[in-house]
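All protein chains but one are shown in place.
Chains here go by letter, A and B, matching the order in which they are written, and residues are numbered from 1 within each.
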Amino acid sequence: MDLVLQLLFTGIGIGAVYALVALGFVLIFRATNVVNFAQGEFSMVAAYLMVVFSVDLGWPYWLSFLIALAGMALFGVIFNLGVYYPLRHRTYLPVIIATIGASILLSNSVLAIYGPQPQVLQGWFDTPGIQLGPVYLDSQYLLIIGVTILLVLFNFWFFERTLLGKKLQATSQDKEMASLLGISVSTMIMITFIYSAVLGGLAGILVAPVLFVSIQMGSTIALKAFAATIIGGFGDVAGAIVGGLALGVIETFGAAYISVPYKDGFAFLVLIAFLVFRPQGIFGERVAEKA
Amino acid sequence: MSASDNMIPAPAVRSKPLIIRHLPYFIGAAALVALAAGMQFDGYILNILLQATTFSIAVFGLSVVLGLCGQINLAQAAFFGFGAYAVGLGTADLHLNFWLCLVGGCAITLVAGAVLGMSTLRLGGHYLAMVTISFQQIVTLVMINAIWLTHGPDGVANIRRPELFQSSQSYLAFCVAMLAIVGYLVWHLPDTKLGRAMRAVRDNELAAGVNGIDVFRTKVSAFGLCALLGGLAGGLFAGGFAYVSPDQFSFAESIQFLTMSLLGGVASPIGSVIGTGLLILIPEWLRFLKSVPGLYLAIYGLSVILIIRFMPDGIWGFVSDAFTRWRAHTNAPPVAGALLLRPATTGGDIVLEVTGLSKHFGGLKAVDGVDIAVKRGSVHALIGPNGSGKTTTLNVLSGLYKATAGKIVLDGTDITSMAPHQRTAAGLGRTFQNIRLFRSMTALENVEIGAERPGNTMIGKGDDALTERAMEALTFVGLGNRANELISSFSYGHQRLIEIARALASNPTLLLLDEPAAGLNSTEKLELHELLKRIAAQGLTILIIDHDMTLVSEAAQHITVLNFGRRIADGESMAVLRHPDVVSAYLGSE
Partner (left out) sequence: MKLTRREFSAGLAAGLAAPALMRSAWAQGATIKIGMCVPVTGPAAEQGLWAQNGAKLALAAVNKAGGVLGKQVELVIEDDQTTNPGIVLAFSKLAAQSDIVAFLGSIRSTQVQAMAPDVIKVGKPVMIGGTNPDLTHSGNPWLFRFRPNDNYSGRVIADFGVNTLGKKKWAIVHSTDAFGTAGGKALTEALTKLGAPPVLDQGYANQSQDFTPVVLAVKQSGADVLGTYFTFENDLGIFARQLRQLGVNIPWVGSPSVVAVSSTKLAGPALFGTYGVADFAEDSSDTAKAFGKSYRDAYKTAPDNQSAWPYDAITILSAAINKAGSTDPNKIRDAILATQKFAGAEGEYNFDKNGDGLHGYNVVKNDKGKIVYDKHIDFND
């Protein structure tokens, strides 16, 4: 039982990481109908920004954090203008490939600038964790889970209760209709990219103390996060969160009770099973589109 | 993906035997093979050439699945790996014959590709992307962890080549020959029936379905073919390098294959070769940038973005596009005879009998218990105000929607539960309210796809007969002299005529016209009216849906009126139009 609780905590912790990155995926997908293959690199770039300000320049943690997130907002703008915007009238395929190109460009640019050594980034807390009965709770994972819960609430409030959120919703559901209502679609998409980059960045900064800061840190998480979005139901915010958590838990238990080396395989097996038997995901609507 | 299918042989020269027309290709290929066999290369050049040759074949696969059929495959490296491991394990561990292993590997990849395709191709783009990624990851994990089978990460060494091609040089020549042969087949695939079907699916899945193409089977074929080419390439690769290991077949390699395909031009095998060659060579050339780690891969990433943005059809697409446009105008299409329509007459006096047809979307009853009987040889109109259920009825008739209840009998055959392409085969032809032509093809090719309907008794054997029939249909609608132009160069009204020609070429038993007058000016409407008369004169039954009352009242002898999903009137034209319910339905809602 102790074992199960410990695995459950870890599964939820790692699942929350997937969920955070998945959220960024979903927002961009809803707004543009495009899967952003560079989403993982958003996290990586933010973590490196943190290293630059907090470790190299020695600035206070909170200040570095704010600067890094502001940097990510700017990054979102550049990414939209450089990668998505010029291709917005084309089909999804060229855009997917452009984001793959962006992912290669980003990871190797950071490699060129910062070198290949993994970096250490401290967490928010000095205490590494709490022993709660038989279960050890890593403080950084607790923070990640907390932030994920807050973000779920925030997203709900933002998309359902604010005008901007509703405009974003409208844009993601029907662009033509939205523009008829006087909403600037390209502004809404820009905002989506900014928000998504900040979210991805937040995820990167939060996991950096656990996974270290390295060039590859984002891409491995992003693939899982991508799987999580489909399990949850593509384009569904709640689905991304639940999908991420489910994936983390499945993976951890699968590793503990079936096979560690095939751990990464479970995620994809579950994914294929979902695609074949329930392509709409846990929450999603039917995907088939007709006439 | 867009535009530029360049390999459109002009119909006029089809009379010469194929071998003679393509002789220059074979001579060129033979020269290349001789060059590969005869020139003295050092080991480095040899390895580069061998890599480029085998990778090109794998990229051909992508040009089929992505370029021709418009489906994404992010697992080509996994299929490549299947072929490579089949040859590797077969020759090194089991000491089997190289050829046996190569063929076995191809068979395995074909099956794997088709099965993967069958399980997911019903879903669209992003899902397919994700499934292929997952498949790729699982294959990599198995290659690494199933040590008993694959030797795990150590890889397979001492892979043998066929006795005939022991030296690297002769093996390279053999691979170049394979490249030439496969390239030839892929080059001509677009002109075959399967190839046309793939292009139709890529351009417009819906229209492909109602023109008699089994969309699902076409996609699975494309996917299987792509996998097969990947496997073949992998087998050749394994023989060439004598060593394979899991990291050579990872997700990153799949991305590389995709990029190669896009860079060169996804639509043609020539593009594949260009793209593959460049992406193998460019990183080699850029090695001087190696003093800064990561710099040249960064440039590689940047180039991908720039190519996609500024050269959407790839390098070859860019080059050949101009050429195609120039040629399309210079080639005069052949003169065609008169179009003959011989609708099948197996059933009774009623060609289409619809009884109790319903279509419900959740609680909404879009169509509710409608009966329609269309008499043979008549022009029958289905009218009703907006939202009355006309188009839903049409979509249920052509099979795009499944009927909730009711029965549809076409010329004595119950087609209620048939797929769209099966209904087309049964003799149903249709056009769309919003035109659905295959935009990257010429007018002639569009119509050829219609003519290719299974069970079309009006075409003889072979491509020439197909072209002849298509030309007749185009000439019938008055566009015969522009047959070789791309769809994009036609006006809206003319595109509508091409759509009708496409349906006519298939020699349907019943022609469904969905708002054919929509968006036409008055001259074009008059022409359309004339055309309908000429069609009707040949005895073809027409079911027309429109709200242009003039057209309907003049062309149709019989009218069925729908409102709120129910039939409110039915009978001889003039009587129906004066029916009080009809008048109030129109006046009340418009």
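Everything below uses one rule, namely that a contact is a pair of C-beta atoms (placed from the backbone, for glycine too) under 8 Å apart; a residue touches a chain by one contact, two chains touch by 3 or more.
Given the structure is predicted, the values throughout are model-derived calculations rather than measurements.
Shown as candidates are A:N80, A:S103, A:T229 or A:T252; the residue that touches the absent chain is A:T252. Of the listed positions A:L3, A:L132 or A:A273, the one in contact with the omitted chain in the full complex is A:L3. Touch with the chain that is not drawn comes from one residue among A:I67, A:A170, A:I183 or A:V210, which is A:V210. Even with one chain removed from view, subunit A keeps its contact list with that chain: residues 3, 6-7, 10, 13-14, 17, 108, 111, 115-118, 120, 128-129, 136, 138, 210-212, 214, 216, 220-221, 252, 255-256, 260-264.
Although one chain is not displayed, subunit B still touches it through residues 42-48, 51, 141, 144-145, 147, 152-155, 157-158, 241-243, 245, 247-248, 284, 287, 290, 293-294, 296-297.
The definition used in the following text is that only the chains that are shown with their structure count from here on.
Separation between the centroids of subunit A and subunit B, computed from CA atoms only, is 35 Å. The part of subunit B that touches subunit A in the complex is made up of residues 1-2, 66, 72, 119-120, 122-127, 129-131, 133-135, 137-138, 141, 144-145, 206, 255, 258-259, 262, 292-298, 300-305, 308-309, 312, 395, 400-401.
By the touch criterion given at the top, residues 29, 35, 82-83, 86-87, 90-94, 96-98, 100-112, 115-116, 215, 223, 226-227, 230, 234, 261-262, 264-265, 268-269, 271-272, 275-276, 279, 287-291 of subunit A touch subunit B in their complex.
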